[in-house]
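For this depiction, one protein chain was excluded, whereas all remaining protein chains were kept in their positions.
Chain naming follows the written order as A, B and C, and within any one chain the residues start at number 1.
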Amino acid sequence: MKPKQVAIVGASGYSGEELVRLLLSHPYAELSAVTSRQYGGQTIAQVFPKFGHLQRAKTLQFSEPKPELLAKQAQLIFLALPHGVAVEFAIPLLHLGCQVIDLSADFRLRNPAAYKDFYAHDHPSPELLTQAVYGLPEIYRASIQKASLVASPGCYPTSILLPAIPLLKAKLIHSSGIIADSLSGVSGAGRKAEADYLFVECNESMRPYGLPKHRHLSEIEQELSLAAGTEVTIQFTPHLIPVNRGILTTLYLAPQEHFSDAKGANLVAEKISACYQEAYGHEPFVRLLEGKALPDTKNVIGTNVLEIAWRLDPRTGRLVVMSAEDNLVKGASGQAIQSMNLMCGWPETSGLS
Amino acid sequence: MKPKQVAIVGASGYSGEELVRLLLSHPYAELSAVTSRQYGGQTIAQVFPKFGHLQRAKTLQFSEPKPELLAKQAQLIFLALPHGVAVEFAIPLLHLGCQVIDLSADFRLRNPAAYKDFYAHDHPSPELLTQAVYGLPEIYRASIQKASLVASPGCYPTSILLPAIPLLKAKLIHSSGIIADSLSGVSGAGRKAEADYLFVECNESMRPYGLPKHRHLSEIEQELSLAAGTEVTIQFTPHLIPVNRGILTTLYLAPQEHFSDAKGANLVAEKISACYQEAYGHEPFVRLLEGKALPDTKNVIGTNVLEIAWRLDPRTGRLVVMSAEDNLVKGASGQAIQSMNLMCGWPETSGLS
Amino acid sequence: MKPKQVAIVGASGYSGEELVRLLLSHPYAELSAVTSRQYGGQTIAQVFPKFGHLQRAKTLQFSEPKPELLAKQAQLIFLALPHGVAVEFAIPLLHLGCQVIDLSADFRLRNPAAYKDFYAHDHPSPELLTQAVYGLPEIYRASIQKASLVASPGCYPTSILLPAIPLLKAKLIHSSGIIADSLSGVSGAGRKAEADYLFVECNESMRPYGLPKHRHLSEIEQELSLAAGTEVTIQFTPHLIPVNRGILTTLYLAPQEHFSDAKGANLVAEKISACYQEAYGHEPFVRLLEGKALPDTKNVIGTNVLEIAWRLDPRTGRLVVMSAEDNLVKGASGQAIQSMNLMCGWPETSGLS
Partner (left out) sequence: MKPKQVAIVGASGYSGEELVRLLLSHPYAELSAVTSRQYGGQTIAQVFPKFGHLQRAKTLQFSEPKPELLAKQAQLIFLALPHGVAVEFAIPLLHLGCQVIDLSADFRLRNPAAYKDFYAHDHPSPELLTQAVYGLPEIYRASIQKASLVASPGCYPTSILLPAIPLLKAKLIHSSGIIADSLSGVSGAGRKAEADYLFVECNESMRPYGLPKHRHLSEIEQELSLAAGTEVTIQFTPHLIPVNRGILTTLYLAPQEHFSDAKGANLVAEKISACYQEAYGHEPFVRLLEGKALPDTKNVIGTNVLEIAWRLDPRTGRLVVMSAEDNLVKGASGQAIQSMNLMCGWPETSGLS
């Protein structure tokens, strides 16, 4: 089988670099173009020395991002650009017949009003919002297979949606009062030269930020609402933690069924366990932890796996669900590759294990 | 004024080491004895090279912990021992007329039944539980001044109680449904040679642990209940984070007064602000952050300060309160020194600024 | 081609874990047995949750290490054991016809007297020392291909030998006065529950250790002497640095040819450049950096690549060579896999790129 040509627009950020890593060793896709305004003319190996032992990295040069040229070089394009910029490339690339996987927030919201509420300006191409498929393969597998435009989810949303959606769909938890407390590694802030993300400012520091109305809330609530069949509003607090990679999310949920002792908890536990087994028991990239195991970001770093564990608390009647993922893989580039595999009819795990 | 002689029993752990640091430069107290089974015969400077430039550290040797000898060497004794061991020293030391500040959990609970529930054995000296004062100076200042036995609070409890108690006392928040999500540096685990706390196991890792029934819950709920005037049960999730020091707690609270827009939030905000101002506006070791500032553990490391900030969320009607402290200072040894200052009639900030 | 069955004895340390990672995805080898006294009866997935998404990890259980059984389960055995223990397994396994790759120091020295000098006891099986091949593929490729016992080099030695050997062989540098200053991540100390390697003791710390006579010197000097054709004694200072993985070595060398200005340096530079090109220009796992690039351990983490850069200093007439590797991959398990590939006649990069 001849490999498919794929390109990355905006390949010099952390998500772009991770796409480069995954695509350089993908069995069916061939990286045919990478763009960067900053590094035009340099090879991948020059910009990212870590790939210097790979032949393709020594020859493939960064180029200026030009849609018409990209459409000739590749059939499928990843956009790893800031929100607001991605849409400007997606429009012409789709017109030129390319498949597009966008890692920004530009196509994640179905409702232009929600976009304006969270991003403070009108969406430049609202008609594309209905065309785009939200790229969470475990939830939208069939739609992704047929999509020409995939809006790959954000890192926080992935860590919240995968644990919460099955419980909401099964009506095992109340749709109100949901709290998501998340911890993120610093790569989540991107490769921006800002003082806040200097080593000395982050190391030996733990801090919340961006609350109470972080932009990721818009896509989180959209997808939770769809799962619950009713409008869902959640509390979300992100924290910045001195690790390179990883997101650890703790969800505080209220089971529909009341319990106040170990026995009652056991009955609820059986249903939750069955729900997760049905939803993810056969998923290659969701790991349901058993026994005393709890999520730990170090166990998912570099992989496309999201870990889930949960505990019922008979003292409070509450359900606590925890998840761990690599924000740059399952939370960004790995999940985008997973979508590509589906869009192209390849085994879903290709290049990801 | 002749300095008061004080001793530390169990001075080789992280809390003990921090007590050494603070007492070596205290203006009114003089460190007259330090004990350690492991380091008997060695000087402080030998065990902790970082204090090697201080004269006293070069001469003062670790000794075996013997109550009768300690009572001759010091009038006030800090116990920095594992729970269950501290009580064995507190009993004879109190009999011998010493003032005792215990940093373990042995005297923090007023109710022997709660002790048994959380620690799985009967308390060896329940009569002392009524004598002991819970060493949170901002709450129990007057009692500490007269105490002969102070049970210095745990690190997590301090970070939760100081932000929550004034709101509960003022009936500004509901006493049910409280959630505390906490992040702790690795020194919180003590200087134990266990594989879980090796550098490689903690670095680049974020993980929850000990939920849903962490032992610190017992003292947290005891004190919250006292503040609320009714029994309080909370949800508490601790996480281990790769920093040496610091605790960052995020509290999810339900204001008694309903609001659903910015205007309503402003009215509630005024009351919360006034409540905190009244409670802590003049406290030397509580910093109420203003404007856009949010707590950051790097801003409290090495100090006895606890930072508090809060946000009302008109979308959810909830109050989110965040606090940051150094787990070894305000969360342990600094707070114990603060109690000592009160017990001895010295300015409360002595040796702490 | 039917995969070859391979086993790991002592698979629960960091090198063992890394062997597990590499062998679980190796195209020609199949991991058929892993042993651990501590984890007997548990699956790989239970002991190392990070491999939990791989089918084989869910079924393969750790077993007690028994040579006779191992010889039935596998044709090639990796020994990831402490020195002194490895030899006890190597002897019976070789007798039983297995190929053995030992990652300990037990078979690295050709001279039993040197072994005694550095390890303070007689070698238990000196006759095997002549049979063993030092597993540095770039230097001993042909011998490794025919070996039944490979002594895989230590992490520090690899980072020193690969940069130094070509220069010594080509007589471009003096064999006396060599200095190697090395920095190592904490995984180099192994998964030992010792207080020295706790997170809090290593984080925010930089410290030398083990000088001036670190045990690795014995194999370093043996191999440098063979390259130089004369006895070489070097100065070596290892340092412990708060990173999980990586070794960064700085070598201070004296070029045979004198120079004292930029022009003179250029002439010498051409020879050094040609020497390295000839030695490593076609090696898949040695990256010769060009231009202004300098080694950075973050660019080799997780790979089997060793990076080399060098600078001539006209002010001092000296040559400074720097190398970076992942101590657990090129410095241990990856290099051992590279040797396996050679011993088995597979492409040398199999499972390593």
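Convention: a residue touches a chain if its C-beta (ideal position, glycine included) is under 8 Å from a C-beta of that chain, and two chains touch if they have at least 3 such contacts.
Just so we're clear, the structure is a prediction, and the values are computed from it rather than from any experiment.
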Quiz prompt | Touch criterion as defined above, residue of C:Ser152, C:Asn244 or C:Gln335 at the omitted chain | solution = C:Asn244
Quiz item: Which residue, B:Leu69, B:Ala269 or B:Leu289, contacts the hidden chain when the whole complex is considered?
Solution: B:Leu289
Practice problem: Give the residue, chosen from A:Glu68, A:Glu127 or A:Glu194, that touches the chain omitted from the document. | Solution: A:Glu194
Self-check item: Those residues of chain C which, in the complete complex, touch the missing chain
Solution: 179, 181, 183, 185, 201, 203-209, 211-213, 233-235, 237, 239, 241-246, 248, 250, 252, 294-298, 301, 311-313, 315-316, 318, 320, 322, 324
Quiz item: Please identify, in ascending order, the residues of chain A that touch the omitted chain?
Solution: 14, 185-187, 191-195, 197-204, 242-244
Quiz item: Going by the touch rule given at the top, which residues of chain B touch the chain that is not shown?
Solution: 25, 49-50, 52-54, 204, 284-285, 287, 289, 293, 296, 298-300, 302-303, 305, 307, 353
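As a convention for this text, only the chains that are shown with their structure count from here on.
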Practice problem: Determine, using the mean of C-alpha atoms as each chain's centre, which chain is farthest from chain C. | Solution: B
Quiz item: Just how far, in Å, is the C-alpha centre of chain C from the one of chain A?
Solution: 37
Quiz item: Can you give the whole-Å distance between the Cα centres of chain B and chain C?
Solution: 46
Quiz item: Residues of chain B touching 2+ other chains?
Solution: 185, 201, 203-204, 242-244
